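Note that this is a trimmed complex: some chains were dropped, and none of the rest were shifted.
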Amino acid sequence: QEFRIRGRLHMDSFFGLSDAEEFSNGFNNRRARLGAGGTINDKWDGRIELDFADESLSANDFRLRGKFGESGRLWIGQFKVPQGLNQLTSSNEITFIERSSISNIIAPARRMGVAFEQGFGDAGFKTMVFGRALGERGIFQTDEDGYHNNMPLGIALRGFYGAPVGEGVFHVGASVVYEDFNDNNGLRLRDRPEARDSRGGAVRLIDVSLPNAENTTKFGLELLFISGAFSIEGEYMQMGVSNVDMDDASFSGYHVQTSYVLTGESRSYSSGAVGGIRPANESGAWEIAARYSVMDLNDDIYLGGKQSTITFALNHYVTNRLRFMANVIYVDIDRGDYDKSPLLGVLRAQYNF
Amino acid sequence: QEFRIRGRLHMDSFFGLSDAEEFSNGFNNRRARLGAGGTINDKWDGRIELDFADESLSANDFRLRGKFGESGRLWIGQFKVPQGLNQLTSSNEITFIERSSISNIIAPARRMGVAFEQGFGDAGFKTMVFGRALGERGIFQTDEDGYHNNMPLGIALRGFYGAPVGEGVFHVGASVVYEDFNDNNGLRLRDRPEARDSRGGAVRLIDVSLPNAENTTKFGLELLFISGAFSIEGEYMQMGVSNVDMDDASFSGYHVQTSYVLTGESRSYSSGAVGGIRPANESGAWEIAARYSVMDLNDDIYLGGKQSTITFALNHYVTNRLRFMANVIYVDIDRGDYDKSPLLGVLRAQYNF
């Protein structure tokens, strides 16, 4: 039995470069995590990890995991719902400072539940039954008799195939998530422009509320090709919302991103998951990357706005646990009479242990 | 000098089986603790442990402890006031998912203070002078001059004798706790029906407020018999409340519980404290248990309700640090016109490190 301390620190500086009067320039602490992880016996392992970013407390992975059979695993507790390649990539390893908006708005991120995953050579799947998230004790609504309802309940399935191609990999994945809100209606979809200002990211330019949401159905498609120092990744996600006494809604988005490691290292990949870059030399690794990302929250009477961003990135990996990042983000918004096109800059220093 | 990380994770699922419309079905994170413990030199040791259950922060043990003489120990900081065998048993080792209501309502649990304990062979005692709990900076009332009062101050004494009987033990213990509120009046006694729903246990069926409480006196009696795989435990507790300008109040309750380890292991016991079960085989240990628990908050004009519960339990110990638990709880309430008899089910997965 062996548990050890684990954590990460992500410190940012934000600069509004143009058309960015809403944003507050300055420092931001994006993540500060402390926790523990380790093995309980040769079959079971556990992890507890908390985030104290900028002094506010939130729970991340709170889980127990056990091996079942040759290549099966059972998960119990809070962890990420299996949907979205970018969402499922660790924040220590994502190519850009922030994930694409579809990953934040559509993919459900962490929930409490039970999951089972099974590998079959280069392919595999993971399925999960999930409820509310940690800290969401307050979401329960009262029904007509004054009783509080049961928690929302969802089911997720993600499958992938990662074919070896030369010294690289070609990955295709798909996911579907259905969630019934159990009369705990009230859904708000919104995101920041893939950058957070010094107020912790107070500016969100797309935002829609659906007060009578009954259930959602979400689809995701993933494509990834890694060949040596080069990689290209694309994701498309769509969600449908069933509303009580109102029209149904449908929102979708996608991102396409490409990266090239100037020093030649290759992005790691294993069992449907993207990892990081391990510098080959003591002088570290350098990477350039670009992303085009679209999230459309406009649908008929629902006018949440459509956001398109172009991001350019320069990453310096000192070790595989310490890196410096620079992003420039050009943001275009199609929403009502909003007519600005902010140009934003973010710097990051991050390490994990 | 050697400190190491320590923690625990207790993840629950709650199901209202019958007559349970007030309760919200779903997952709950009962405990998620992180901390550190270790030795400072060959005489002194320390511990800091926090609970982040469902993202809410609370302080548990914050203490320094030193050896004095042959078998004496001095405690400084926050730790459990010595009262109640079930209350003093670690939440990692209690037989049922929740402690009995007398343990939650009458025994004072953790407070800041100074304690001294002394062993005499199979017997021993612990005495403590205690004040407020961590996080209770807000309890201080203002007096007639507008000044804030001093903190409540109490004194506790618990003695025990654990006689070896064959390969088992016969334990008898008694405790008394007196607390003066120092004009910080206002006492509320309440508990959940020995089960917590997905809203973190929002439903409490017994509840009484005593706004003019001046001091309390609490008595506890403990009996425990362990013989091989079999154990039986009983506790009785009584508290008297002196009120300003109102009648005094008296509340009492008890629990009786028995457990049998199907795989033959014996519950551990040491120096007045109950420990856990260490599976003898790789296939783990299985235990069945039953408890009858009564807490009476009715006394004359104080009508907090009387709660009686019957709990059946099935526990599977994978290792001595990982177990799965199932409880079914039948609840009977004698309070005003409350005429339901809820039947509740709770499942737990827990580990500690």
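All chains are identified by letter, namely A and B, in their written order; residue positions are counted from 1 within each chain.
Convention: contacts are C-beta pairs under 8 Å (C-beta built on N, C-alpha and C of every residue); 3 or more make two chains touch, one makes a residue touch a chain.
All figures in this text were calculated on a predicted structure; none of them were measured in a lab.
Student: Please give the number of copies in the complete assembly; 2 of them are in place here.
Tutor: If we count all chains in the complex, we get 3 identical copies.
As a working rule, only the chains that are shown with their structure count from here on.
Student: Which rotation angle, from 0 to 180°, best lines up the CA atoms of chain A with chain B, given as a multiple of 5?
Tutor: Result for this pair is 120 degrees.
Student: Note which residues of chain B are touching chain A in the complex, please.
Tutor: 5, 7, 9, 11, 21-22, 24-27, 29, 32, 34, 52, 54-57, 198-200, 202, 318-319, 321-322, 349, 351, 353
Student: Mind pulling up the chain A residues that touch chain B in the complex?
Tutor: Chain A reaches chain B through residues 1, 3-5, 34-36, 38, 40-41, 44, 46, 48, 50, 57-59, 62-64, 76-78, 112-113, 131-132, 134-135, 137, 140, 145, 147-151, 153.
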